[in-house]
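All remarks here apply to the structure that follows.
Coming up: chain A.
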Amino acid sequence: MTVLTDIFKSTLPPPTRKSERWKYSPISKLLNSTLSTDSSEIDGGFSNEIAPNPVEGLEAYRLVFRNGKFNHSLSDLPIAKGVICMPQSEVSGEDVPEFKNTYSKTEWVGELNESYHQDGLFLKIDRNIKLDRPVLIHHLTDGKDVASFPRHFVRVEEGGEVDVVVWSSSTKNSSGMYNGILEASIAPNATLTLEKVCNEDGKIYHFSHENIIQERDSKFKMHTFTVKGHWVRNELEIISRGKGTDSIFNGAFLPTGNEHVDNHTTMDHTSTDGTSSELYRGIMYGTSTGVFNGKVFVRPDAQRTNAFQQNTNIVADRGASINAKPELEIYADDVKCSHGCTVGQFDLDALFYLKSRGIDEKAAKALLVEAFLADVISSVPCTELREEIMKIYKERHGW
Partner candidate 1 sequence: MKGTEEENLLSEVTEKNYEYGFTTEIESDTIAPGLDESVIRTISKKKNEPDWLLEWRLEAFAAWTKMEEPEWAHVAYEKPDLQSISFYSAPKQKKELASLDEVDPELLKTMDKLGISVEEQKKLSGVAVDFVMDSVSVATSFKETLGELGVIFCSLGEAIQEHPELVRKYIGTVVPQRDNYYAALNSAVFTDGSFCYIPKGVRCPMELSTYFRINQAGTGQFERTLIVADEGSYVSYLEGCTAPQRDENQLHAAVVEIISHDEAEVKYSTVQNWYPGDKDGKGGVFNFVTKRGICHRSAKISWTQVETGSAVTWKYPSCILKGDDSIGEFFSVAVTNNKQQADTGTKMIHLGRRTRSTIISKGISSGESQNSYRGLVQIHPGAENARNFSVCDSLLMTDRCGAHTFPYIEAKTPTAQIEHEATTSKIGEDQIFYCQQRGIEEEEAIGLIVKGYAKDVLNKLPMEFAVEAQKLLTISLEGSVG
Partner candidate 2 sequence: MLKIKNLHAKVGDNEILNGLNLEVKPGELHAIMGPNGSGKSTLAAVLAGREAYEVTDGMVELDGTDLLDLEASDRAREGVFLAFQYPIEIPGVSNLNFMKAAVNAKRAHQGQPPIKAKDFLAKVKECSSLVELDGKLRDRSVNEGFSGGEKKRNEIFQMAILEPKLCVLDETDSGLDIDALRVVSKGVNAMRSKDRAFIVITHYQRLLDHIIPDFVHVLSNGRIVKSGGKELALELEDKGYDWIKEEQNA
């Protein structure tokens, strides 16, 4: 067992409100706690509260982790030609992944993951191979003051295609930190689809960072759903390294109570003819806080880039708040870039219209929320996943 009291002695200082990237997401409460990594045996069971397969009816390959440790008996790995899909702890020889992202050098959170990283997915899709089902990673946090540090690695070779779902959950009485990193690189003409769902009970500080590298004419599509989480920081960094890449990344967050959800995205166009499209929608209930920070870089050589970013927010209750910072940094001239950001409330005219047709206020609001989220949710390719997310949102908010 590693007790993590000395995490404050890391080389990089923990972020404070003074650091621009963290000004809306202070972590001082986390720093006051004493955390440790799970020392129980491998395959030490799961939980009565939560099923190993979080999405009922979803036919997917599955890797189950509990407090960062791989659980073999609950997992279901694919055996297919041209596909390597296994926990990293079992990878050997020349396949051992080489993580290239520099997050550990620039951010305290990254350094922690580098120091304490545990297991994670190793996925490699060969040329022109299309995996028939999604690969689902289910991560459970179960226990008091538990810290887990998963690290996932995905490589899709030329023309390959794969869909990965990263699902994290936690039991009611759990607390601690989830600090996960996913690094993916997508070869020319390959496609990676990624869905990330955070549905955690308890009091977890959830940090997740995805680092995606896209080569020529590759496609990347991602959805980030924060269904439930005490304190969540989603970081997504996409680097377009070849011409003609296409990146679509959408997200929805509906914090309530005292929850805090922070979405930080970076889209870095370094090559020509790329397109990117981003849509994040948030509804802040109760006394929750939401953060959106979307950065789009267009580097000097990235001519003919077409980048679009939209962030729409509703502050639903008194006491809730949103901090949004959509940013454009453009260093090439033949580009079309735009962003839009709005903060508002439910459309009162629409609400009245629905009520005038005999729909009660609660049901009317539910309809409006569903419509609000539809643009994000409807583009999730997998039906079972789409329905499950909507179902949890509905149960949670009592629509």
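Some observations on this one:
To be clear about the criterion, a residue touches a chain if its C-beta (ideal position, glycine included) is under 8 Å from a C-beta of that chain, and two chains touch if they have at least 3 such contacts; residues count from 1.
A quick word on the picks: all candidates are chains of the complex that A comes from, given by their letters.
Note that the structure is a prediction, hence the values are computed from the model and not measured.
Only one entry among 1 or 2 touches chain A in this complex, and that entry is 1. Within the complex formed with candidate 1, the chain A residues making contact are 20, 300, 303, 313, 315-345.
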